[in-house]
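Shown below is the structure under consideration.
Every protein chain but one is kept in place in this view of the complex.
Take a look at chain A:
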Amino acid sequence: MTLFHFFNCAILTFGPHAVYYSATPLSEYDTLRTSVKAGVVYLATALVKLVCLATFLQVSETEVFDPYQEALKAMIGFIDVAGLYYALAQLTHRNISQNHKFQAVGLGWAFADSVLHRLAPLWVGARGLEFTWDYVLQGLEANANLVFTISLAALGSLMWLRKNKPKSLIPIIYTCAVIIATMPSITSYLKRVMGWHFPKIVGFELVTSLVMAFISCQLFSLCQRPSL
């Protein structure tokens, strides 16, 4: 019954995106086009990142944590942030409130990320006879990634789209954004140096994503107040 397992893992990986879209007012305001545009921007960003990684990075045979390489990877990771900035700020959207804009962009971004990174392994691997927990863990990671992306989009919209912010909150906003943007480096550090296994890393990601979501929600509502 391994197609069953594939179906389970697929709904775990892609279900939350659909649920998020239908549950929140995004569906009422028909923000699908924004999400699709964000997905396309993600695709372009991923290509640029691939080219940069191939050009500047050396592939090491062993799983050694090389600080220089990791720093390089983190810098290339900031291309992600640039792409998100482009999707949030530069693309013209129809009249959607800022509240919904960042959610739609984050959703489209995270969905494109899940599809690109997780669909192929899922299709190839989860249908086999042998049972592993890998694909369930991957689905949980996709969930964490969704929360991260939406938080990052929220913080991004605070940074670039909102003009009047309380001065005291600006450093917090920037630090949170930096933490979320460097999550890949943090997880790779945990995997290689601390030797954590996949389940532990996924657990850590889930917890951090919830914490970050909570913090960015609070920040967003705090910044909301002056305009009210």
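Keep in mind that, in the parts below, a contact is a pair of C-beta atoms (placed from the backbone, for glycine too) under 8 Å apart; a residue touches a chain by one contact, two chains touch by 3 or more; residues count from 1.
Rule of thumb we're sticking to: contacts and distances are computed from a predicted model.
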Absent chain [UniProt protein name; select from "Nicalin", "Aspartate aminotransferase", "Dolichyl-phosphate-mannose--protein mannosyltransferase" or "AP-3 complex subunit beta"]: "Nicalin"
Options A:V19, A:L161 or A:V193, residue touching the unrepresented chain: A:V19
Selected from A:I79, A:V136, A:I172 or A:L190 as touching the chain missing from the view: A:V136
Given A:F4, A:W160 or A:Y174, the one touching the chain that is not displayed: A:F4
Of A:L72, A:I186 or A:L206, the one touching the omitted chain in the full complex: A:L206
Where the unshown chain meets chain A, residue by residue: 1, 4-5, 7-8, 11-12, 15-16, 19-20, 22-25, 128-134, 136-137, 140, 199, 203, 206, 210, 214
